[in-house]
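The other protein chains are all here in position, but one chain of the complex has been omitted.
Here is subunit A:
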Amino acid sequence: MSESSSDLDQFRSELRGWLEANCPEEMRQPVKSEDDIYWGGRNATFASDAQKAWFEACVAKGYTVPDWPKDYGGAGLSPAQHKIFKQEMARIKARAPLQSFGIWMLGPALLHFGTEEQKVHYLNQIARGEIRWCQGYSEPGSGSDLVSLQTFGEDKGDHWIVNGQKIWTSYADKCDWIFCLVRTDKEDKYRGISFLLFDMETPGVSTKPIKLISGNSPFCETFFDNVVVPKDQIVGELNRGWDVAKYLLGHEREMISGGGLGDGAPSLGARMTKVIGTDDAGNLDDPMLRAQLAQFDVDALAFKAMAEKFVDEMKARKGHPAKPNMMKYAGTELNKQRHELVMAAGGSDALEWESETSGHGAKPRTWLRTKANSIEGGTSEVMLNVISKRILDLPGA
């Protein structure tokens, strides 16, 4: 089923025509605030007519999940077509029509572990943005050490009764359904965990937002009090939820590790020159900061080469299976450093948190947000533990 280059050229030219006709000008501008992002879900409202039109046009073509099969709501694009799709979207700076943990995290796990009924049912809903999903992994006292989780699902024949508490549940207060790790066997520490899906409107589910140092509340505490979960809402095998969770975490880590590259700008130093200015010799007008930015740009360009190598090796199945942990560690540490430098370059202008005339404190809020990069999805220390054990084979690690 090889595609000739003329087929791909034709696909590109048709796609260009379609984008020209369907992507409104407003959807080609950078996102200004949280409100500009469409997450879908039962209670979602569109911020503008343009956002609605763009979303609906994409759903109709399967372009919210272009590489998924058509039966599951996608467009069934081949890898070569998908690459062209991403290039053409980037070329016109089109916004993603839908942001979704369902697309990034649950979808790939369902494609791999779900039954045919689950795929048809849930993947189509995800593709159409009907259900907004959250992830129930972490618990108080059980962050990166997921094996110690306590939330328990008691077997009642045709259903489970779930009791316990989750924490750091992203947008739990705005979400419709949760994919959740629940202990279903108290004897088997590693295996006795199952991967359950359930409706957040089920009686006994409640949420409470956590206010963060960035001033935002993207995370919640989530409580389960005798929640009834039907048996057909398990993904994968009973007591083997760990396999599903690890598969999904691999996707999450790959996604987070991309952060070190920022918004694709080639050089942070060059961008900061516009903020700081240059001296008579044309050098950035702060020699110590210039040196730090130069070191950062070396690191960022080297990491970009690594990211390319990582993807090429994964495709060719040549990479070490624990490589995503290394990428997550290096990428998130780099991204934190990037925003330290952005703050240092911005000086007092970068401190503004709230004002009537200008922005909404995007710089300091982003800076503070990046501090979570090396915590969420497994801390840097946990990544280093995994490298020690699985790659370097150090004793007792």
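We adopt the following convention: a residue touches a chain if its C-beta (ideal position, glycine included) is under 8 Å from a C-beta of that chain, and two chains touch if they have at least 3 such contacts; residues count from 1.
Rule of thumb we're sticking to: contacts and distances are computed from a predicted model.
**Q** What protein name does the UniProt record of the undisplayed chain give, "Acetolactate synthase small subunit", "hydrogenase (acceptor)", "Extracellular solute-binding protein" or "Acyl-CoA dehydrogenase"?
**A** "Acyl-CoA dehydrogenase"
**Q** Among A:Ile213, A:Ala302 or A:Leu351, which one is in touch with the chain left out?
**A** A:Ala302
**Q** Using the document's definition of touch, tell me which of A:Gly129, A:Gly192, A:Gly241 or A:Gly269 contacts the absent chain.
**A** Considering the complete complex, A:Gly269 is the one touching the chain left out.
**Q** Which residue among A:Ala44, A:Ile161, A:Val205 or A:Leu384 touches the omitted chain?
**A** Of the candidates A:Ala44, A:Ile161, A:Val205 or A:Leu384, A:Leu384 is in touch with the missing chain.
**Q** Touching the missing chain, which residues of subunit A?
**A** 266-267, 269-270, 272-273, 278, 282-284, 290-291, 293-295, 297-299, 301-303, 305-306, 308-309, 312-313, 315-316, 318, 326, 329-330, 381, 383-385, 387-388, 391-397
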